[in-house]
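The complex appears here without one of its protein chains, the remainder shown in place.
For reference, chains read A, B and C in written order, and residue numbers begin at 1 within each chain.
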Amino acid sequence: MVVTMRRSAQADDVARVVSTIEVSGGTARLSRTGSAAVIGVLGEGVGITPEALVSLPGVERVTAVDKSYRLAHRLFRPEGSVVAIGDVPVGGNGLVLMAGPCAVESEAQLLAAAQGVREGGAHILRGGAFKPRTSPYSFQGLGREGLRLLAAARAATGMPVVTEVMEPSEVEAVAEAADCLQVGARNMQNTPLLRAVGQSDRPVLLKRGLAATVDEWLQAAEYILAQGNERVILCERGLRGFDGHTRFLLDVSAVPVARRLTHLPIIVDPSHAAGDRELVPALARAAIAAGADGLIVEVHPTPDTALSDGPQALTPTAFAHLVEEVSAVGAALGRPLHQA
Amino acid sequence: MVVTMRRSAQADDVARVVSTIEVSGGTARLSRTGSAAVIGVLGEGVGITPEALVSLPGVERVTAVDKSYRLAHRLFRPEGSVVAIGDVPVGGNGLVLMAGPCAVESEAQLLAAAQGVREGGAHILRGGAFKPRTSPYSFQGLGREGLRLLAAARAATGMPVVTEVMEPSEVEAVAEAADCLQVGARNMQNTPLLRAVGQSDRPVLLKRGLAATVDEWLQAAEYILAQGNERVILCERGLRGFDGHTRFLLDVSAVPVARRLTHLPIIVDPSHAAGDRELVPALARAAIAAGADGLIVEVHPTPDTALSDGPQALTPTAFAHLVEEVSAVGAALGRPLHQA
Amino acid sequence: MVVTMRRSAQADDVARVVSTIEVSGGTARLSRTGSAAVIGVLGEGVGITPEALVSLPGVERVTAVDKSYRLAHRLFRPEGSVVAIGDVPVGGNGLVLMAGPCAVESEAQLLAAAQGVREGGAHILRGGAFKPRTSPYSFQGLGREGLRLLAAARAATGMPVVTEVMEPSEVEAVAEAADCLQVGARNMQNTPLLRAVGQSDRPVLLKRGLAATVDEWLQAAEYILAQGNERVILCERGLRGFDGHTRFLLDVSAVPVARRLTHLPIIVDPSHAAGDRELVPALARAAIAAGADGLIVEVHPTPDTALSDGPQALTPTAFAHLVEEVSAVGAALGRPLHQA
Partner (left out) sequence: MVVTMRRSAQADDVARVVSTIEVSGGTARLSRTGSAAVIGVLGEGVGITPEALVSLPGVERVTAVDKSYRLAHRLFRPEGSVVAIGDVPVGGNGLVLMAGPCAVESEAQLLAAAQGVREGGAHILRGGAFKPRTSPYSFQGLGREGLRLLAAARAATGMPVVTEVMEPSEVEAVAEAADCLQVGARNMQNTPLLRAVGQSDRPVLLKRGLAATVDEWLQAAEYILAQGNERVILCERGLRGFDGHTRFLLDVSAVPVARRLTHLPIIVDPSHAAGDRELVPALARAAIAAGADGLIVEVHPTPDTALSDGPQALTPTAFAHLVEEVSAVGAALGRPLHQA
């Protein structure tokens, strides 16, 4: 259930609703939308009814929502959430660009990439230290050393950093080096990991699993939210398809579908979806036109030597061109690039 | 094989290549790209080799292409084809909008729809007289009477008309009433129908099957082209997916993928993909941003009373708003709406 | 609606129900299950209610069924249908094997294949005269000449013949040469073709489309049944999948799922699903174990020279081995091979 208070409600009206819920064995989660308070009720089968709540002073209405996710529900924050990564707001009106190499390979490679994407217009640096590779014999990332290089790149460029975390025991180390924790598509339903990042104070970028429904994705987000971390950003990155011309099948309709269901910001990764750098700009433009709040794009100073996913990486020059295009599309729809 | 002539080649150089191919038992198909002639060679295992052709005067190069489609291959017309429906060019720089009701229901409904979409900015009227319905107990369209109403709407509004044809024996009747023959997704591999429309002098709108690869789609186009009808327009309309929030899964990546492989124009149907009118504008914008040459959109004067697919039909007002948005996106990318 | 009569109902009770339905503008379709009559009611929104029918003498119950298919509904013939191809019953307790080459190539090839599969244990000969090929440049079958060869093979071996028909105008010619008309997966929703075979007096083998739901498949069958042809056999042949090790993804669960929903017999084509002869026996055994009423298997006297789908064709020797295995599985489950 979600309890929406009247705008005229007083602080003690809100407090009364919260205490009524908690006395009954439920958990109340308070948010504010514009000038009105909204209270989400957690807890299965608690001894509290909509009728009891709606009769309390200051309550405007009580809405039943799908029981499988609640805090992620659009109703809980109808105007949409803005989640800051470092000082960059994701969500809201401006568009945000995250870019960088698939994997951190060396200090020189990372700095060249960081410099390149910043000049091209990126707000946030991405780069993998821990890499979830299909084969155990592929490059698995530099691990902790990669984290150190990311922290150094952040210091050198001033850009906030997003990087993947793959197991609960590494959350703390990753959170130290990075401004945002990425949970990869392969781990979308790794519930111990979701709980662990839910207990972190870093925002979380949650990629959609490659055969996950939008509802399953929102329930995965709910695992994080239910731990108290309200800062979740969703990322669509392509589904398993059957046509070999692309690596995955980008589901752009997930953007307006998820927008309708949840208040969380939604970005798109055109690089993994395409698996082919020639196709990345078209998918990037489509994502922004469909209403995404931003992009995460793979850029490598020398894609042909990349240790991971080179074929889908853009050069910094190609990235700068992509930024021009998505900037034009965003501007045409009233959504300019975020200005630092 | 595709033979590309030098720009300096003379008419008799071209004629010599054509006759060399035909003497060997093959079929030569001539096209022009800019100032250079291109000759496609049809016929399996004919007694002619690339070496023999490349040594002829005026030949610049001979390129082997995927044997399963040739006339559809981008190499055959590298600058891209423009296919006119009535006097509206599809392909090229301008964007084209086709719109109208899913099914023709009555004269009043069709005229209201036609008027509405024309005012909203559509160039071409769509409407189904023969409807391929999943259940035999659903409304199957008005048939020949529907064709008559479409011809009347064309006369009344001056808009060219596109409508579906479902069997070879109806091609002639449909071609009389309509300016463009649509082959639906369910019939993408109905080869007798493909051959029949290939023998018509009307352009053909070929929808992609709901689980067809891009290569299968181009091979279906090749059936039409191989009959001598060069005027094929491709239409992506969504794949079978697993998420119930949309009716089909729009594959926007098919636009740049097909663009790279073929010279044929490519449009997108966001309405059948979405199955939900709230989602149609986002998909329409994404399609244009991905590089589509136009859209085909379902619009009904009173969607709630529609006999077919009402939930995905836009009102004329909503359509006009969609046109504003896609026009802005197109303009931002240097592709304005076609101006009559 | 389906009206089930009491076993004690008299002929004039049944006649009264039928006339009541027809007077109200509906169509009554009578079948018998064991000793009780069952009457299906067709016609949307006719002026007749379940209440009116259930009050008539001799009526045991009136059941509302999914409106999109009715005659195909299990309720309409709870004990299951048996459809004879020539003198071979499909459905019922015995298992039926159809086998032969993908395409009819020559008299010698067809006779060798027919001889081979008959010796191996097949009951029915399959072979394509009209071939729906993905590329227009692939072998398209011998057409009418292929039909002539099939009729000759039938005469020579005494085996009934099943072959594909691809357009309404060929139904008559195919029905003359063959004992059963096959509608291919690519034509599952080619409604003019479904109607045309529905007006034939030949049984119809209806393959499931490669991305069709079971409900869509049953609605396609309903198109045929609604024309008055009650002799439809369903055939599962694999869905579009994403794993390149097989050509399609065999959905064995379709067998028990369809069994529950419909009274029509269900067979399986393991050859097109596998696309690889090494995998065919395992899929054939699985299909029978899942409850299929039979198989349709591609067998070629010399698979390596086949003009179509050679990689999935078995030799006659391999087919005989497959028959031994499926015979053992069938016997273990109380379903022996049909004995002529």
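Everything below uses one rule, namely that a residue touches a chain if its C-beta (ideal position, glycine included) is under 8 Å from a C-beta of that chain, and two chains touch if they have at least 3 such contacts.
Nothing here was measured: the structure is a model prediction, and the numbers come from that model.
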Item checked: Full-complex contact with the absent chain, from A:Ala28, A:Ala122, A:Leu142 or A:Ala226 -> A:Ala226
Checklist line | Option from A:Ala9, A:Met166, A:Val255 or A:Val268 whose C-beta touches the chain left out | finding: A:Met166
Note to self: If the hidden chain were put back, which residues of chain B would touch it?
What the structure shows: 240-242
Note to self: Residue by residue, what part of chain A touches the chain that was omitted?
What the structure shows: 42, 44, 67-70, 132-138, 140, 166-169, 186-187, 189-193, 210-211, 216, 219, 222-223, 226, 239-240
Next item on the list: Extract the touching residues of chain C with respect to the undisplayed chain.
Entry: 211, 213-214, 239, 241-246, 249-257, 260-261, 273-274, 278-279, 282-283, 285-291, 325, 328-329, 331-333
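Just so we're on the same page, only the chains that are shown with their structure count from here on.
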Notebook entry, point to check: Rounded to the nearest whole Å, what is the centre-to-centre distance of chain A and chain C, using the mean of the C-alpha atoms as each centre?
Noted result: 49
Margin query: Can you work out the whole-Å distance between the CA centroids of chain A and chain B?
Written below: 37
Notebook entry, point to check: Mind pulling the chain A residues that touch 2 or more other chains?
Noted result: 241-242
